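A single protein chain has been removed from this complex, and every other one stays in its place.
Going in written order, the chains are labelled A and B, and every chain counts its residues from 1.
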Amino acid sequence: MRAPLLIIALLLAAAVLPPIFASGYQLFQLTLVAAYAVAILGLNLVTGFNGQVSLGHGAFFAVGSYVTAILMDRWDVPYWATLPPAALICAALGFLIGLPALRLGGLYLALTTLALAAATPQILKYRLLESWTGGVQGIVILKPDAPFGLKLSGDAWLYLFTLAVATLLFALTANLVRGRIGRAMIAIRDQPLAAEAMGIDLAMFKTRTFAVSAMLTGVAGSLAAVAIGFVSPDSFSAALSITFFVGMVVGGGASIAGAVFGAAFIQFVPNIADQVSKSAPGAVYGVILIACIFLLPQGVAGLLRHTKRA
Amino acid sequence: MTDPLLRVAGLHGGYGATKVLHGIDFAVDEGGVTTLLGANGAGKTTTLRAISGMIRTTGEIVFAGRPIARLPTEAIAAAGIAHVPDGRGTFSELTVEENLRLGAWRRRDDIRPDLERMFGYFPRLRQRLRQQAGTLSGGEQQMLAIARALLLRPKLLLLDEPSFGLAPLIVRDIFAILRTVIAQEGTSVLVVEQNASLALAIADRAYLLETGRIVLSGPAAEIGRDEAVRRSYLGY
Partner (left out) sequence: MDGLLHQIFSGIATGGIYAAVALALVMIYQSTHHVNFAQGEMAMFSTFIALTLIQAGLSYWLAFVATVAISFVLGALIQRVLLHPLANAPVLASVGVFIGLMLILNALAGWLFGTTLKTFPSPFGAGPAMGGYVSRHELGSTSVTLLVLISVWAFFRFTRLGLAMRAAAFNPASSRLVGIPVARMLALGWGLAAAIGAVAGMMVAPVVFLDPNMMAGVLLYAFAGALLGGITSPLGAVIGGFLVGIIENLAGAYVVGTELKLAVALVIIVAVLVLKPSGLFGRTVTSRV
């Protein structure tokens, strides 16, 4: 099961190369891919591995982004120090949302999270929160420079920083799903009655998984906010949640590596499709999503696994 | 010799990778009661499901001269096979009356005379007409299931363990009514039972099923006298 460490090491070595030759904008795009990969990894944990469909992970991404932006903007907290509070707040929020919805199982989580995703921009714009969130205007934050006098551009540093955090989170998550907890997640997805008979408290377990999942996606939001240097309510519409969902299915549910493919997909495919027509990204997402479900139920990651075996 | 109403030959089938039936051959004659006996897990229920097209099978099933093995369940029902499934298949959320109307769903003619006849057999159902079927007692649900099946006006009635889960007194009632119903309706019946003595008492012909194969067949009276059957299935 364990992917050969050599391959992972080679991929990581390749991943640190872009700062040498890529342009600032390309580095920025790759930084977002790394952040999106973490976001999709979070979604994949609860939806792919644990089988509980969330259509609202954009909300946690938004909260992570805003926690970082508010801490940096109002209290001059350094960007890296905003990640732990963002993670904690998103985990707590995930727990609170998951608790009532996951007690009931089935599609209740999907319904609740979709409503959460739809309400997010309105809540962020709400006037009583405006002094914190900046209302419709959002918050502009300063892009950090490379520390320790390193001779790196800001873009290059942020890329490497994001890559490092993402790598750490991927390693931790991979470790988590390979162990006892991961097996329980999959058991709950595939054999809920048997899992319950084995003494697992389904609702609590699913809720905890959801909290961890929200935490990962929240940290991803923090990373993206720093990279973009700006947060505003309308960049966190329900469409963002749907985009993560599409990325997860296309990359491959219940696959750690799938999150990376999914992230690359949602970062680059809309740009290509956009050149065809303004409505094209949605249509492309929709068609590829349905095609994946019928033809490629394991996503891109599954396809690669099969070609390797064949 | 006339063709039987239902002829099953070389029937294999099961659930997914689990094979339950390993080449079954038997026949149901027109106008008679045939019973399939066997222990739990022998494949009795699976055989009925195979006839109704509820599971994938290979082999031959010919009903009234027509191969039906490849037909969908609803077409098999339309061809004249009514099936009282295990667990009785009650539409619990619907009323007793609606359950009965569903039994006659394929028919376009007036079902009132038939309904009246059913109330003659099962007077209890008339009192419960507006009640949710799920609230009926087990015995009442069994009666409802039989009435529902008969309203299809089937040529063949498949009964899956009519005694299952019922108190002995109720079972006796139900089998007494069944005997009357079979005599008066003239429907051919294939009944599957764990309770062999009950089944043999109303059957003309019997087959013994063991782990997916027919191991014994003959007139019900003869089977009932068989030493091995008596020891294993009749308990004396």
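As a convention for this text, a contact is a pair of C-beta atoms (placed from the backbone, for glycine too) under 8 Å apart; a residue touches a chain by one contact, two chains touch by 3 or more.
Keep in mind that what you see is a predicted model, and the values were worked out from it rather than measured.
Remark: the absent chain touches shown chains A, B in the intact complex. Residue-wise, the contact with the chain that is not shown comes from A:P100, picked out of A:P100, A:P147 or A:G179. Among B:A9, B:L94, B:I177 or B:L216, only B:L94 touches the chain left out of the display. Looking at A:V33, A:I242 or A:V300, the residue that reaches the missing chain in the full complex is A:I242. Shown as candidates are B:G13, B:G38 or B:P85; the residue that touches the absent chain is B:P85. Taking the whole complex into account, chain A touches the unshown chain at residues 47-48, 51, 53, 55, 97, 100-101, 103-108, 110-112, 114-116, 118-119, 122-123, 125-127, 188, 192-193, 202, 238, 242, 245-246, 249, 253, 277-283, 285-287, 289-290, 292-294, 297. Mapped onto chain B, the interface with the missing chain covers residues 52, 54, 72-75, 77-78, 82-83, 85, 89-94, 98, 101-103, 105-106, 148, 152.
Basically, only the chains that are shown with their structure count from here on.
With centres taken as mean Cα positions, chain B sits 56 Å from chain A.
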